[in-house]
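One structure follows; several queries about it will come next.
Left out: one protein chain. Kept in place: all the others.
Chain naming follows the written order as A and B, and within any one chain the residues start at number 1.
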Amino acid sequence: MDKQRRNFLKVAGATALAGITAPAVVKLTASEAMASSEHAAPAAGGHGEVEAPTGVRLGLVIDMRKLYGKPELMDKIIASCNKVHNIPHFENKKDEVKWIWKMPFENVFPEHSSYHESDLSKENEYFALCNHCDEPPCVRVCPTKATFKVEETGIIAMDYHRCIGCRFCMMGCPYGARSFNWFDPRPHIKEYNAEFPTRMRGVVEKCNFCGERLAKGLEPACVEAAKEVGALIFGDLNDPESEIRKVLAENHTIQRKPSLGTKPSVFYIV
Amino acid sequence: MIEKVLKGNSKYWMWLAFLSAFIAVGAICYIRQFIYGMGLTGMGRDLTWGLYISQFTFLVGVAAGGLMLVLPYYIHDYKAFGRITILGEFLAIGALIICLMFILADIGQVVRGLNMVWHPTPNSMLFWDMVVLWGYLILNVLCGWVILTAERKQVKPPKWIYIFVYISIPFAVSIHTVTAMLYCGLPGRHFWLSAITAPRFLASAFAAGPALIVIACIIMKKVAHFDAGKEAITKLTTIIMYAAIINAFFVCLEFFVGYYSNIPGHMHSLEYLFFGLEHNGHVYNNLVPFMWTSVFLCFGGLGIFSYLKITKVYNELLIGVGCAAIFIALWLDKGLGFVMGGLVVSPLEEINEYIPTANEIGVTLGIWATGILIVTLLYKIAIGVEHEVEA
Partner (left out) sequence: MYNKGTIIPGLAIFVLIVTSPLWLNAFMTGSTVPKVELPQGGEKQCVASATEMRANHMQLLNEWRDDVLRDGNRVTVMVDGKVYRKGLQMACMECHTNKEKFCDSCHEYASVKPYCWDCHLTPELAATKKETH
């Protein structure tokens, strides 16, 4: 009697389990795995868009041709960002907080050869900033969802209220785009922008594509500061009619480390 | 059982006082860091993890190493480990507590640490690491305590506890696998981006953990009249030997992949760790002496063990020296080299050498001392119970 009951329970349990898992198995085998064999998708990310994009994906084209030989203009662009976002200035390199900054070609594009470099790239520095990737590793590794993708815009944003300062996102980011507040930033901020908060010690920060300015109908601070030469083109990468798409269609552009599959939203014309 | 920690000879109390001194220093250093900020550490924008996380990584291995006692005893019914299995479980408890303390010391907003629980994020490996570390800690406390209580009462442990003992076996593997996954899934960190990271971690764990237990057994034989038994110690040295050899083999494989493929990113870290990395006319080689010390200690330890095996000599002093050599070698390899070597070239291809500050070292020593103190107290209880049963 007892044994029969045990057997019954076993069978019942197994059936229930099969019932629960069956739809999942069907779903898994029916969709992507099968579909991928029919039309092979391009392997690497980068420019090759696979599926029809939906929604807005904000992006930036940096036209370096308009910035060559103009380090002061680049400094002005950087300063405008620093001012708008209350970014502190630290003398010591290890404590630095940077949202957009300039660096030699070999540092911004380490995957491109610098052997017999052109004079242009030897003599000029290039902008580096958060790429607002479509497949962001920083978001993948964050244990609290303190950094996340804003679905409406594609911006990779930070919630400074939630960040616990584990710095895992800085490990995940292959572009070195993130900074940590090793100290209280306030004594190191030159002038406050009353429209934007500062950060506190112990959280990670980075470029936010000026989400707060976009909400007011303004362009990102760097784009505005580069207006005089039109070096930075900002817009929706998913909108075929946008200016940024026209620029991308007409020019050969490169991205930083496209082989990592992060699908950056920042493009360079060099 | 807890009352056993309150009775001991003067050496025992001196040892506790010695550890407490370090704990006090560590606490002061940590309070400084808490008030002033993480800027007190040697870490920086382009080198964001340091001593804390590397110690954490190493000690997860020490915790997982207890598996090498639990597995033979409970699965293969290897009786010789009967007296020391509890030591493996208690070592794991101490090591896990240190790990959790290192994590707390490393995060910038420690008061918000619970955000990991309020906003669970299954796509983050850190979330899973928290789950398995806490799980393994609770399992070890539960199993260790129930089994020791049964031993004290001289009855068989209740049957239900074996369910948890068996669950703890995959958990031991998972703590170190998930810890390896913190590193090996990051794009753009070439040195860590290796499928062999997790097995390499496990191999070094299965050498480092048992080595520490053997050292503890030898010391306790001298100071606490606790004899683990010749057979158990000999078997452990065999396990340590094979695990250390497998670890060395894995390191050699990393060398092959890096140098034969000739991909610069895969070679940079190894070059920095073992030969010094040249960049813009400057050679960066902070860790070279440490890494070669590690190599010599590892092979020295293996040499001692082979000598003992071949001549069939049982010499506790030599065994102790061999275990200490291997433990230190693995600490240098994983507790220093792995994290710092992986970080030396930043994603922006700049070279950043890391030098921990005095404050940071103070916190680190304090946390180590806390863990050793916890293990001492737990071992005191375990041995007290054994003596009580024998009497």
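We take it that a contact is a pair of C-beta atoms (placed from the backbone, for glycine too) under 8 Å apart; a residue touches a chain by one contact, two chains touch by 3 or more.
Because the structure is a prediction, the values reported are computed rather than measured.
One chain is not displayed; in the complete assembly it touches the shown chains A. Screening A:106, A:159 or A:219 against the full complex identifies A:159 as the residue touching the chain left out. Across A:131, A:144, A:179 or A:198, the single residue that touches the chain missing here is A:198.
In the full complex, subunit A makes contact with the omitted chain through residues 86, 148, 150-153, 155, 157, 159-161, 189-200, 211, 215.
One rule holds for everything that comes next: only the chains that are shown with their structure count from here on.
One inter-chain figure worth recording: subunit A and subunit B are separated by 35 Å, centre to centre, where each centre is the mean of the chain's CA atoms.
Of all residues in subunit A, those touching subunit B in their complex are 92-98, 103, 106-108, 110, 128, 137, 140-146, 162-168, 170-176, 179-184, 200-204, 257, 260-262. In the complex of the two chains, the subunit B residues touching subunit A come out as 36-39, 41, 43-49, 106-110, 112-113, 115-116, 118-119, 121, 123-127, 130, 182, 185-189, 346-350, 352.
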